[in-house]
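All protein chains but one are shown in place.
For reference, chains read A, B, C, D, E and F in written order, and residue numbers begin at 1 within each chain.
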Amino acid sequence: MAKQLSIKPLADRVIVKPAAAEEKTAGGIIIPDTAKEKPVRGTVVAAGPGKKDEPITVKVGDTVLYGKYSGQELPIEGEDYLIMRESDILAIV
Amino acid sequence: MAKQLSIKPLADRVIVKPAAAEEKTAGGIIIPDTAKEKPVRGTVVAAGPGKKDEPITVKVGDTVLYGKYSGQELPIEGEDYLIMRESDILAIV
Amino acid sequence: MAKQLSIKPLADRVIVKPAAAEEKTAGGIIIPDTAKEKPVRGTVVAAGPGKKDEPITVKVGDTVLYGKYSGQELPIEGEDYLIMRESDILAIV
Amino acid sequence: MAKQLSIKPLADRVIVKPAAAEEKTAGGIIIPDTAKEKPVRGTVVAAGPGKKDEPITVKVGDTVLYGKYSGQELPIEGEDYLIMRESDILAIV
Amino acid sequence: MAKQLSIKPLADRVIVKPAAAEEKTAGGIIIPDTAKEKPVRGTVVAAGPGKKDEPITVKVGDTVLYGKYSGQELPIEGEDYLIMRESDILAIV
Amino acid sequence: MAKQLSIKPLADRVIVKPAAAEEKTAGGIIIPDTAKEKPVRGTVVAAGPGKKDEPITVKVGDTVLYGKYSGQELPIEGEDYLIMRESDILAIV
Partner (left out) sequence: MAKQLSIKPLADRVIVKPAAAEEKTAGGIIIPDTAKEKPVRGTVVAAGPGKKDEPITVKVGDTVLYGKYSGQELPIEGEDYLIMRESDILAIV
């Protein structure tokens, strides 16, 4: 499981640890990250407080699906993370 | 009938199982999915809670029409689904 | 007269049965559908509930004018219908 | 004077009978309709109820100025009318 | 001084009589209308009531500065006027 | 010090007297106006009342920084001024 970060995203931003490619969940969902334009899976490691009147919905530890090209790369201690807006997240698995 | 998924779409997102091509409903509606630019039919298998002050209207099990190019492909357990915003859904059949 | 459909459009969407070309109303209004860029006439066969705080204005049976290129084609039981937003409708005749 | 139509424009739409070219009002205002990009004059023959919280301002019979390229042509009983949004109307003469 | 017009602009529209080129005010302000991209000066001859919750600020008789390319030409009784939105007006001199 | 003008900017507009190039403030801040894309410094000589529910923040006499290409040139009595929106102003020095 991805560790929790001490970084505090602002507003509606979320930091996600992308899942390793071709990983398979307990429920059997497979989402190859080589697929083009298809959502990919990751784990939320940090989430902002949300925007005015719109508290954030996802929480640290959630496995989420997001668009393949969502977010910005954010390398921390040699590992790759993504920082994106909550609206880039499609669903919680 | 399409099974219900354990995936929870965020906000106003909906997961739809597209109908097989050239299928014919009890009421006799035929919508070939090879038709260009015409709406296609599917079944809602998961729906988010809606956005702030706008609860979602469709529910799991609804047969819906949506634009041919709406949504993103979402392969789950070898089957093809689509994840789209509720505003991409035109009507409930 | 166009029959009523069992399809329920979402939000502010309306399904219209386009009038036959060169049809002439009791009031004598002629709107040839071969005219370019001019509004065309049709009959509302289904209407959604409207959007939040904006109930829909047209009702089933209304003869309406709408822009020639408004809406998406929607073939039902061999007949051609259009599905469009209420804002695409210009006037009730 | 332009007759009143039985057509009911929706929302903030207005139907205008364009004035004949080079017409001269009692007050002596001349606005040739051959002038490029200059406002033209017409008479309101039908007006919608306005939009939510914004009742319409012009009324049937008002002589109005509007941009030369505003609105869509709407032929009714052999005469040419224009249907436009109230925001396309610049002033009441 | 520019005379007052009987034209009633709608909403936030204002009719302005452009000043003659190279005119010089009492206070000595010179704004040549041949200057490119620089504001030009004129006198308000008619003003609308403003928009919903936003009453209009300028009044008939005010000398105003506005962008050189603001508004539409409006010839009235052989003289050139401009009709523009109040937001096109930069300042009252 | 720049003199105060009798011009009254509308809404959220501000008139600024740009500082001479390479000027140096008491605090030693140097902002050469030949630098490309860097903010430049000037003095507020007139400010509007602000927009509805948004009173203006800067006041006459404030030294401000603004984007190099902000505003429109406004020559008054042989001197060059700029008229811009308050949102074009970055900071008060």
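The rule is simple: contacts are C-beta pairs under 8 Å (C-beta built on N, C-alpha and C of every residue); 3 or more make two chains touch, one makes a residue touch a chain.
Just so you know, these numbers come straight off a predicted model, no measurement behind them.
Shown as candidates are F:Val16, F:Ala47, F:Leu74 or F:Ile89; the residue that touches the absent chain is F:Ile89.
Seen across the whole complex, the unshown chain contacts subunit F at 27-31, 35, 37-39, 53-54, 57-58, 65, 67, 86-87, 89-93. Although one chain is hidden here, its contacts on subunit A can still be listed: residues 6-11, 13, 15, 46, 48, 52, 72-78, 83.
In this text, only the chains that are shown with their structure count from here on.
In terms of the stated touch criterion, subunit E and subunit F have no partners in common.
Taken over every residue number at the interface, the positions common to subunit A and subunit B amount to under half, indicating a different-residue contact.
Inter-chain spacing, taken between the CA centroids of subunit B and subunit D, is 44 Å. Centre-to-centre, using mean CA coordinates, subunit D is 24 Å away from subunit E. Counting only residues that touch two or more partner chains, subunit A has none. Taken as a contact graph, with one node per protein chain and an edge wherever two chains touch, the assembly forms an open path, each chain linked only to its neighbours along a line. Pairwise chain contacts in this structure: A-B, B-C, C-D, D-E, E-F.
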